[in-house]
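Single-structure report; data block below.
Of the protein chains in this complex, all but one are displayed in their positions.
Just so it is clear, A, B, C, D, E and F label the chains in written order, and each chain counts residues from 1 on its own.
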Amino acid sequence: MASIKPLGQRVLVKRLEAEAVSAGGIVLPDTAKEKPQEAEVISLGTGGKDDEGKTIEFTVKVGDKVLISKYGGTEVKIEGTEYLIINENDILGIVG
Amino acid sequence: MASIKPLGQRVLVKRLEAEAVSAGGIVLPDTAKEKPQEAEVISLGTGGKDDEGKTIEFTVKVGDKVLISKYGGTEVKIEGTEYLIINENDILGIVG
Amino acid sequence: MASIKPLGQRVLVKRLEAEAVSAGGIVLPDTAKEKPQEAEVISLGTGGKDDEGKTIEFTVKVGDKVLISKYGGTEVKIEGTEYLIINENDILGIVG
Amino acid sequence: MASIKPLGQRVLVKRLEAEAVSAGGIVLPDTAKEKPQEAEVISLGTGGKDDEGKTIEFTVKVGDKVLISKYGGTEVKIEGTEYLIINENDILGIVG
Amino acid sequence: MASIKPLGQRVLVKRLEAEAVSAGGIVLPDTAKEKPQEAEVISLGTGGKDDEGKTIEFTVKVGDKVLISKYGGTEVKIEGTEYLIINENDILGIVG
Amino acid sequence: MASIKPLGQRVLVKRLEAEAVSAGGIVLPDTAKEKPQEAEVISLGTGGKDDEGKTIEFTVKVGDKVLISKYGGTEVKIEGTEYLIINENDILGIVG
Partner (left out) sequence: MASIKPLGQRVLVKRLEAEAVSAGGIVLPDTAKEKPQEAEVISLGTGGKDDEGKTIEFTVKVGDKVLISKYGGTEVKIEGTEYLIINENDILGIVG
């Protein structure tokens, strides 16, 4: 399978369908406010660097279900499936 | 119960009803100025990192009643209840 | 009494009435420029952190009369009295 | 006399009249460019902090005649006299 | 052949044709969102400097297929072929 | 003579007339681009501070002919002569 290794502190995520979401108990609100979306972490980036040049570890790991900002990230399609490349800082939380 | 672990220095809070608020003595003013809202801290994030890569400790703790900016944070609904994911820096104060 | 502990380098202040102000000798000018307001420091925040993670000490102390920017801070009402939560950096000076 | 201790790296200055200015030899130009104003330093602030938490020393001292940006600072009236609270960084130079 | 050595943390890349892209399995989506583009790394820059003056190593290497933001980089033509000079930070990921 | 000691990393310069400029060989172009102006350094400031609190040395010295941005600096008139107070960072180069 063709794959993408995100650069730096970015991660590759796959959005979860609304149906799957409601089953898991997380329902996104129906208001004018910015709404997050559930997604699954598919792969981690090469890692960002801190001020001393050391690679920053990721807080999320592959397989984590995460909440992401609806308008965050960049879409990319791999072998017919849509993914998002998003900076880890733009992940709001991990769904447990 | 499905739960959300906020990422970094974010916290998950639940807004308190206006009725409960007035009973506790904190009444939000009726002017054109930005009005804070009372909320309860439900869970703490994974912790932000300082310049040396150490996890920053939270000042608020689970159960704290806090004042938050009316327009701060991102709404998320878990099993039918609305919550907010908000950066700790956007919490104005702890109601004691 | 219900109370609020401001978070970080914020302080809780109570605006002083214009009458009390003129008695104390500080009169705010009548021009188009930004006008500061006198206020009394009611409580200090939990303390901000410097780059090394140490809590920054406050320069103002409880009871200080201070000049604040007219449009600075966030209003909050506690048991019928209006207060302001304001960052210490937005306090212009201490009235002595 | 009521007094004001400016907070941080701010100073309290009193604008000098245009008459006194022309006598001293400094005349402000008559063009469309931003025009500085002469003022006298009345009191120094409590001192700003550098990155290591040490108080930064002031370059100006009480009694210095300084040039300030025409639109800099915040006006405040003490016992009938107008003053300005201005950040030391916004002082252009010392008139010697 | 005339060549260009990008300055600092920039790299020289050559966009891949859409045909080649679909063969490799990466298809860019057909929505209103910002769409990345596939490109091949032709040469690395002279290297940026970190806060201590050391040259930052590149994460990508010559020959890597990368995803870049559609509007990132600056076009340049060398002997009839179009290239892009782009900052490594604007590379979204490496196609593997 | 009344004088001005610029504060921090600022310098006091005096614009050179266009006639004198053409004699010296530097002619400013006649296009729509931002045009620099020639000026002579009259006095140096008190010196800016680096991150460790040490005074930064000036690169220019009194008497240097410099090129400055046409719209940089603040005008001030001393005993009938116009000067500019300008940050050293806004000096483009030294005319040698």
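The rule is short, and it goes like this: contacts are C-beta pairs under 8 Å (C-beta built on N, C-alpha and C of every residue); 3 or more make two chains touch, one makes a residue touch a chain.
All of these numbers come straight from a predicted model, not from anything done at the bench.
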Request  = Quick one: jot down which shown chains the absent chain touches.
outcome  = E, F
Message = List every residue of chain F that touches the chain not included in the displayed model.
response = 24-29, 31, 33-36, 50-52, 54, 56, 59-60, 66-67, 69, 88-89, 91-96
Query = Touching the missing chain, which residues of chain E?
reply = 1-8, 10, 12, 45-46, 49, 51, 53, 74-80, 82, 85
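Keep this in mind: only the chains that are shown with their structure count from here on.
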Task = Go through the assembly and pull out the chains touching chain A as well as chain B.
result = none
Homomeric contact chain C-chain D: same or different residue positions, threshold half = different
Chain B-chain E separation of Cα centroids, rounded to whole Å = 41
Centre-to-centre distance between chain F and chain A (centres being mean Cα positions), rounded to whole Å = 51
Request  = Any chance you could list the residues of chain E touching two or more other chains?
outcome  = none
Query = Given which chains touch which, is the overall layout a line, a ring, a star, complete, or other?
reply = line
Query = What are all the touching pairs of chains?
reply = A-B, A-E, B-C, C-D, D-F
